[in-house]
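To keep things clear, I will list the structure first and then write my remarks on it.
One protein chain is absent from this view; the other protein chains keep their places.
Naming follows writing order (A, B and C), and every chain is counted from residue 1.
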Amino acid sequence: MKELEKTKRISISAVLFLLIVTIAILTFEKPENVFEKNTEATLQEIVSNNYILTLSELDSKESSQYQLIDIRSNFEYTKGHINDAINISTHDILESGNIELFDELVESNKIAILYGEDPNDANRAWMLLYQLGYENAKILCVETNYIDNKFQVSNHALEKPAVNYAQVMQLAKSAPTETKKAVTKPKKPKKVITLPKKKKRVPEGGC
Amino acid sequence: MSKKYKLKRLLVRRYQILAAILFILAAGLVLLPKYKKNEGIAPDQFVKNIISSERYISTDLLADRLVNQDPTVLLIDTRSEQEFNDYALPNAINIPLKDLLNEDFDGYINQDVYDIILYSNENFYADQAWIISSRLGYTNLYVLKGGLNEWFDTIINPKLPDETMPQEAFDLYSFRKAAGMYFGVGMVKSEVKKVTKSKPVKKVVTIKKKKKRVPEGGC
Amino acid sequence: MVEKKQLNRHVYWNPYFGGFVLGLLIILTFYLTGRGLGASGALKSGVVTVVHTVAPTHAENNVYYSKFIKEGESPMNNWLVFEAIGVLLGAFLSGAFTGRLKLKVQHSPKITSRRRLVFALIGGVLFGIGAQVARGCTSGAALSGMAVLSTGGFITMLAIFGTGYAVAYFFRKNWI
Partner (left out) sequence: MGPLIPNGIIPEDWNYIIAILIGFAFGYILEASGFSSSRKLAGVFYGYDFAVLKVFFTSAVVAVIGLYYMDYLNWVDISQLFVQPTYLWAAIIGGMIMGVGFLAGGFCPGTSLCAVAIGKIDGIVFTLGLTIGIFIFSESFSALEPLFESSNLGNITLVDSLGISPYWIIFIFTIIALVAFYFSDWVRSKVKKVFY
């Protein structure tokens, strides 16, 4: 009889194990949207800069090749938008209807051209789409604003320094303004930054 | 009798049954439909993060923190090395966007001690760096709203407000003016060169990281 | 003879059951801490502590000791040391429940206690050196390593058991 008890113990535990795994598998839902690209690949794409379109480049394309997408809010969109553009705000990209639309664009070989208030605005939507695996998305490098309540699109010089910083600083230094009182603060102590290890520490040695 | 007989039969077979269970579980792993794993956070959370404007810090706020020598601020310049050498904010560290995921810099962006403030000429590159880091779940990262352009517009060359403007505008102006002086406007003495600054700092981190892993190897 | 056989069979857990529970424990360990089990690491911490206390400069000059000496922190302040304390407690309790607590030397009837102890010491020394060279013992490198499919774990396991079978013949008198 002792033998029997033991059999029970091991069999029951094994069956329980099987049961837990089965239930877990059955209740498991696959995540709906999954990033296709890892951060490394995304970073490389970002640096390559070939996801940016200017207005003139847009003009040289035929309208059957692309679909303009306004990623601003619906409110802004109704106030004014580029002709032929459809509205999908960044917030709603993940909704299934919109994802399907992007899938269709991939199938029909069209470029999804995103624009927003400025390239920075469109960049968020673009980064989301690119990481989801939509390589056909591009950013239209424009600013949109209203002049006399009229919708205006203008080219935007991306990441261009507005002034020559070093020069301006040089000039600013040599042309003392007003009083020079508390400004005698020449050498700041070199800030030595020692970073303690991040909290997500690597699990260490086994044995 | 039959009950006992059944049990006995089960007893004889018990190891076969257990073996079968193990086999099924292992086969299950092979047969389960595979799906691609997310690296970092899930897309829905990602969208929430990128839409939120909490990550932006205004130039005024940054200037205030720098003037008060807030020890928790760490500036990171995401522009190229050349641009960084030309001009950079005081005490900034240069991590060009393309090297963001470089292991040497991991200690900087993946930490929870400093408030890391990313900047570039505008906030386009800085924002991209932020978005990538946010996908990896890194925290305490901020973006300088408007970048250096905004910095020069507001802190270095603040505009004199119109007389019709409220008092606050004038207060802001005088703060900016003072801050501008702090950052070098009207200073005759040459400022400390920043170029050499980043180098020794970098080393501190890499050495630390290496030291941390090795000793645990042995048994 | 028959009685003894009965004893053999019922004293311990069914090995499959023991293995199953141990497997679950390894899963739990990895799930909680991201690392595997270990044993000899605790003894290493002990050795480092003793050497560091007796001869601090010597310990700091030695490349190997100095790896484990951290400023202001005792080498005993280590995950594995705490785990080893737990092992001692757990084994003691299990032994107490089943009445196996007894101060004795276990050996084959063919050899003397003395011989058994001498061999145990030799085996211990060899195992100590081997565990350091391979960066892990049977539990740390082989068992935990196999759970995460570590190549090193499999190699270590194969090396231990392969050599074990190869030399088993020479030690047969000790065991059979």
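Operating definition for what follows: a contact is a pair of C-beta atoms (placed from the backbone, for glycine too) under 8 Å apart; a residue touches a chain by one contact, two chains touch by 3 or more.
Not measured: the values here are computed from a predicted model.
Across the entire complex, contacts from the unshown chain go to A, B, C.
One chain is missing from the display, and on subunit A it is touched by residues 17, 21, 24-25, 28, 31, 199-207.
Residues touching the missing chain, restricted to subunit B, are 15, 19, 22-23, 25-27, 29-30, 32, 37, 217 (touch as defined at the top).
Although one chain is not drawn, its touching partners on subunit C can still be listed: residues 1, 4-5, 8, 11-13, 15-16, 18-40, 43-44, 46-48, 51, 62-65, 79-80, 82-95, 98, 100-108, 113, 116-117, 119-168, 170-172, 174-176.
Convention: only the chains that are shown with their structure count from here on.
Remark: the per-chain Cα centre closest to the mean position of all protein Cα atoms belongs to B. Inter-chain centre distance (subunit A to subunit B, centres taken as mean C-alpha positions): 14 Å. With each centre defined as the average position of its C-alpha atoms, the distance from subunit A to subunit C rounds to 50 Å. Centres computed as Cα averages put subunit B at a distance of 43 Å from subunit C. In subunit B, the positions touching at least two other chains are 18, 217-219. Touching of two or more other chains is recorded for residues 16, 38, 40-41, 131, 135-137, 140-141 of subunit C.
Within the complex formed with subunit A, the residues of subunit C that make contact are 10, 14, 16-17, 20-21, 24, 33-41, 79-80, 131, 135-137, 139-141, 144-145. The touching residues of subunit A, when paired with subunit B in their complex, are 3-4, 7, 10-11, 14-15, 17-18, 21, 25, 30-31, 33-36, 38-40, 42-43, 46-47, 90-91, 93-94, 119-120, 123-124, 127-128, 131-132, 158-163, 165-166, 168-169, 172-178, 180, 182-188, 190-200, 202, 204-207. The touching residues of subunit A, when paired with subunit C in their complex, are 2, 6, 9-10, 13-14, 17, 203-207.
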